[in-house]
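Take this structure first; my questions come after.
A protein chain is absent from this complex, but the other protein chains hold their places.
On to subunit A.
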């Protein structure tokens, strides 16, 4: 049955709560992009649920005028899994940070991706612990000086996308925190994707890790240092649109179109829908250029689809309709 979806503007999704992130934080960009994206998604407001863990990012649900739960540290994917299994008709969003998802919640993060339940996860990655005021996180760089690593961090970082694809993520996108337009489009694509979608936002923390992505995200350099991939299009970047990626043996290589006989036809064409994640993983791992956009979007059966099919099959083969049918079945006896 086709149900009518109401028309909304971004204001319909803003709650009456004062937003309390630090001035200049990229979190505001994400919030506004979300509020702009929701009216475009074709879902009713009452069917939208935001579930978060703990951290700066996880205050997000309070600012959305939808259903929401501010959960406990690291557990949002598990809470959201319960919400979605209980009511598969809901549009369920998980809001998490790099510490929340990859340190304390690492176990839930990998398993939610493995199961491929139809959730959307926005990972606010700022390579630092913000709410606890400045300790290194699982994505902090080696050598990074923080409150808990005054002489430099000695723990090698996770790459969120590498961990995610290693955990069988079917949808992975990486977006710079200062690009609201791309972010809105990506959020809409994530909602449309049937399965777990993970969007990593490279989010600047103005207080504890200011400039952590500037070398790739600053307006003056981003065209030259970011490759924004689009499914079906060649992997070309640069202010002059003359740089591109080719495969050289088992490595990606940056080439210049017009030099050494390279033409646009030689440049790799992005296939986000490919089942084999090898090339997606190489794109995620590339240190230059930084690859953004929807890197992987492979359609696969979801957990709830498997569960539904199994339930239908069991129901069809069962004589039990009411619990009494079970209670009085099999070996019973009567005392007069």
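To be clear about the criterion, contacts are C-beta pairs under 8 Å (C-beta built on N, C-alpha and C of every residue); 3 or more make two chains touch, one makes a residue touch a chain; residues count from 1.
By our rule, contacts and distances are computed from a predicted model.
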Protein name (UniProt record) of the chain left out of view, among "2-oxoacid:acceptor oxidoreductase subunit alpha", "Sigma-70 family RNA polymerase sigma factor", "ABC transporter permease" or "Phosphoserine phosphatase RsbU": "2-oxoacid:acceptor oxidoreductase subunit alpha"
Identified contact with the non-displayed chain, of A:56, A:79 or A:294: A:79
Touching the absent chain when the full complex is considered, from A:133, A:285 or A:315: A:315
Candidate in contact with the missing chain, chosen from A:87, A:154, A:240 or A:256: A:87
Hidden partner chain, residues of subunit A it touches: 15, 17, 44-49, 51, 54, 61-62, 64-72, 75, 78-87, 89-90, 107-108, 111, 307, 310-311, 314-315, 318, 320-324, 326-328, 330-336
